[in-house]
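See below for the structure under consideration.
All protein chains but one are shown at their positions in the complex.
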Amino acid sequence: MVNMAVNLGSLYLKNPVTVASGTYGFGLEYKDFYAPDKLGAIFTKGITLHKRIGNPPPRLWETPSGILNSIGLENPGVDVFIRDYLPQIKDLDTAIIPNISGSTVEEYCRVAEKLDGEEGIAALEINISCPNVKEGGMAFGSCPNTASKVVKEVRRVTGLPLIVKLSPNVTDIVSVAKAAEEEGADALSVINTLLGLAIDIRTQRPVLGNIMGGLSGPAVKPVAVRMVWQVSQAVKIPVVGMGGIAGWQDAVEFMLAGAAAVCIGTANFPNPMVALEVLEGIEKYCKINDIDDVGKLTGKAWKEMDR
Amino acid sequence: MVNMAVNLGSLYLKNPVTVASGTYGFGLEYKDFYAPDKLGAIFTKGITLHKRIGNPPPRLWETPSGILNSIGLENPGVDVFIRDYLPQIKDLDTAIIPNISGSTVEEYCRVAEKLDGEEGIAALEINISCPNVKEGGMAFGSCPNTASKVVKEVRRVTGLPLIVKLSPNVTDIVSVAKAAEEEGADALSVINTLLGLAIDIRTQRPVLGNIMGGLSGPAVKPVAVRMVWQVSQAVKIPVVGMGGIAGWQDAVEFMLAGAAAVCIGTANFPNPMVALEVLEGIEKYCKINDIDDVGKLTGKAWKEMDR
Amino acid sequence: MYKKMYIEEGKISYQYYLGNGQFLMEVFSPQVAGRALPGQFVHIACGPALSTDPLLRRPISIHRINKEQGSIEIYYLVVGKGTELLGMKSAGDNISIMGPLGRGFALEQKAKKAVLVGGGMGIAPLLALAQELAKEGKEVVSVLGAASGAGLARAGAFLAYGKLIEATEDGSRGLKGRVTDHLEASILGNDTLVYACGPLAMLRAVAEMTGKMGVPCQVSLEARMACGVGACLGCTCVSTAEGAYPKVCKDGPVFWTSEVSL
Partner (left out) sequence: MYKKMYIEEGKISYQYYLGNGQFLMEVFSPQVAGRALPGQFVHIACGPALSTDPLLRRPISIHRINKEQGSIEIYYLVVGKGTELLGMKSAGDNISIMGPLGRGFALEQKAKKAVLVGGGMGIAPLLALAQELAKEGKEVVSVLGAASGAGLARAGAFLAYGKLIEATEDGSRGLKGRVTDHLEASILGNDTLVYACGPLAMLRAVAEMTGKMGVPCQVSLEARMACGVGACLGCTCVSTAEGAYPKVCKDGPVFWTSEVSL
């Protein structure tokens, strides 16, 4: 038997396989394919204080082994989430983790406050790394100071475990990670999407309505694994690893690099069953390698390396 | 007839299709497949003051639509380059552009000085963005101040056109680009490789002997196109675009995004004929679109966009 | 929980090349076929499972539904990587299909007459619709157009369900001109409902014409898709209501012209 449960600080996950914010709706879109409570956690689509209609189409473009998206945090706003969506998912036997965003620090706090009182919420993921909004988002995650500020203020208004989601579009992700840790983050999500752009050579214009978009999918995996490797060695809080996971081998790679749990995003689209396959694959890998606790994979590649 | 010649400042290229540093040796490795003087330019493997043996193996790993490399600037040193290699290529009817590196600003200058006097060199590419060496390399390209310093000092010792090669592993590539422009760069190469890492789940260790490596190939194209788009709008000097070009469509995309010339790297490996295919494809594209000068493609996507 | 979408390893029973880049493929996929409705689509993994390029599935309309046999037909044009790989498959090969997806055409409507307007590959979803409407006892008129005769390879199949008007831009088959040049006569009179699928320009023209004439009209739209199930919010079109972006995969692909701004 392999113990598949992991703890991200005070947050208990029954297994380390979760689905990434923005790729799994509010948790029910894929229910025809499998019961969502098999997952360790569900990170919801980004939620803001007020409703956002998102960016104009087109919002998607396929690139080699990746996709560009410019959704722009379309969501009904935190109140509607609490009223209409949360009741449908709060009793699922999995950790529900709303992903929250704001144009100002104040907005992050208001959203966090509103969610704080609600039953069925396991933690909050603070998105300081969305590349698709004009204000806030990635701007907060691009430098340690602003990142500190968001985390510090949200930390004040809620006792929920806070998972801070970092942007890969920085020179030094470790400094942002440390800033978030210092201000009381319980865990870090590494990484959000890479800022990218594509041009349609027939129209001779950017393909996305919002011009730039976020790159995700297998293409970004080597960058994501590198950042998990760097961040997990520099901080003491656990890291949720993501970016291009498309099979259990990728998930194991992230855990060996230092992730305590993994998040599957883009790969849900071509293969809605991927999360279950990853879960099974990790467990089997542990068995074959005589590992009795999945947590022992975390950081194995650097913990045991001779330098 | 389409005019295919382009000028990068004072540097004349008979066409905008070039091959990237480190992927085409010293210009002769691929000669069995086509005459290298069909190219607009050849960027050589990185050259340093002293011979470098490079990093221990393994140095290569394939990733989804990309590769990680950790060559580590293996080269025979500038003197041997001048003595043994340059004579074999200096009479080719293409621009020979040595790519130079150093652990110190002084070293960059010494290499530039030595090359400055040599016949058959069209320009120098200053690599301040190599992720695979411990000292120098990317460290210089990660912040505007250090970038300035290298460019300024090299500018003093040579009259050759200087093309400064930027790192994508930064929060704000535009500020580094502007710094290089201010110190007298004649053109910018955008981009070098993204810092990445992969772990072998059987050995549970990083796959590369040097642990981290540089990610290149089609996977990185959306990031590269985005940076060309940003940089070309922010500076007045021309941009050489690269990162994932694998066909003429990609090359056109880079030019529309703002590149005055393109560089093909990784794609030479699976398809040694790719540069010629790109050259033909661009010319045909111009014809079909009634463009009489390939230079008119440069930045068309942003020049004509209504905002 | 009520199951309505499936992922199924479908077995290709045949794949015919129809010329000009067009293919007709039948896939044995009893679960998808069992629930499929006209106007819905399937999401197909076109490349080998172990490759991540192309990464996403490709949305393709259900061209014909054979519930007894447990199969669906698709009719598609090779335009890029995904469809090119699909075209390389042969009878006996398996392909992973997800579906049936989306909201199909409105059925059991009051109007006695249905005019189906298809342009180019927009013809694809209309055959299943024609069949269903004929079953409902409606009078079906299919007005199908293409650039040239080659694009009307599937038009003949519509004859089984009602009247057929063919139009080609080069006049090489049927009437010369666009479908919209030959539409007005068919939609005159009451009790008519128009269903259209084709290039955006055609849909705009049909929407304008039906709007002026007061004839209700449904259009089937396209957008780049990732998930196909409403999870990624990527495949937006533009609502006629202020500040809303309906999702083509879930709210559509079929919309009333009153719902979307084309």
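Order as written gives the chain letters A, B and C; numbering starts at 1 within each chain.
Just so we're on the same page, a residue touches a chain if its C-beta (ideal position, glycine included) is under 8 Å from a C-beta of that chain, and two chains touch if they have at least 3 such contacts.
What you see is a predicted model, and the numbers here were worked out from it, not measured in a lab.
Asker: Please work out which displayed chains the absent chain touches and list them by label.
Answerer: For the complete complex, the undisplayed chain touches A, B, C.
Asker: Give the residue, chosen from A:T18, A:T44 or A:S65, that touches the chain omitted from the document.
Answerer: A:S65
Asker: Could you tell which one of B:G40, B:G66, B:P144 or B:P222 touches the chain left off the display?
Answerer: For the chain that is not drawn, the touching residue is B:G66.
Asker: Which residue from C:L85, C:M98, C:A146 or C:V260 sits in contact with the chain not drawn here?
Answerer: C:L85
Asker: Which residue among C:G10, C:P38 or C:P54 touches the omitted chain?
Answerer: Checking each option in C:G10, C:P38 or C:P54, the one touching the absent chain turns out to be C:P54.
Asker: What residue numbers in chain B mark contact with the hidden partner chain?
Answerer: Chain B touches the chain not shown through residues 22-25, 29-33, 45, 53-54, 56-62, 64-67, 69, 71, 74, 217-219, 246, 266, 268-273.
Asker: Could you pull out which residues of chain C are in touch with the chain that's been left out?
Answerer: Its contact residues with the unshown chain are 47-48, 50-54, 81, 84-85, 88.
Asker: To test your reading of the contact rule: which positions on chain A touch the chain that is missing from view?
Answerer: Output for chain A: 64-65, 218.
Just so it is clear, only the chains that are shown with their structure count from here on.
Asker: Could you tell me which chain's Cα centre is nearest to the average position of every protein Cα atom shown?
Answerer: Most central by this criterion: A.
Asker: Between A-C and B-C, name the chain pair that shares the greater number of C-beta pairs in contact.
Answerer: A-C
Asker: Which whole number of Å gives the spacing of the CA centres of chain A and chain B?
Answerer: So the centre of chain A lies 33 Å away from the centre of chain B.
Asker: Using the average of all C-alpha atoms in each chain as its centre, how far is it in Å between chain B and chain C?
Answerer: It comes to 46 Å between the two C-alpha centres.
Asker: What are the residue numbers in chain B that touch two or more other chains?
Answerer: If we look for residues of chain B contacting two or more partner chains, we find 64-65, 218.
Asker: Can you list the residues of chain C that touch 2 or more other chains?
Answerer: 52-53
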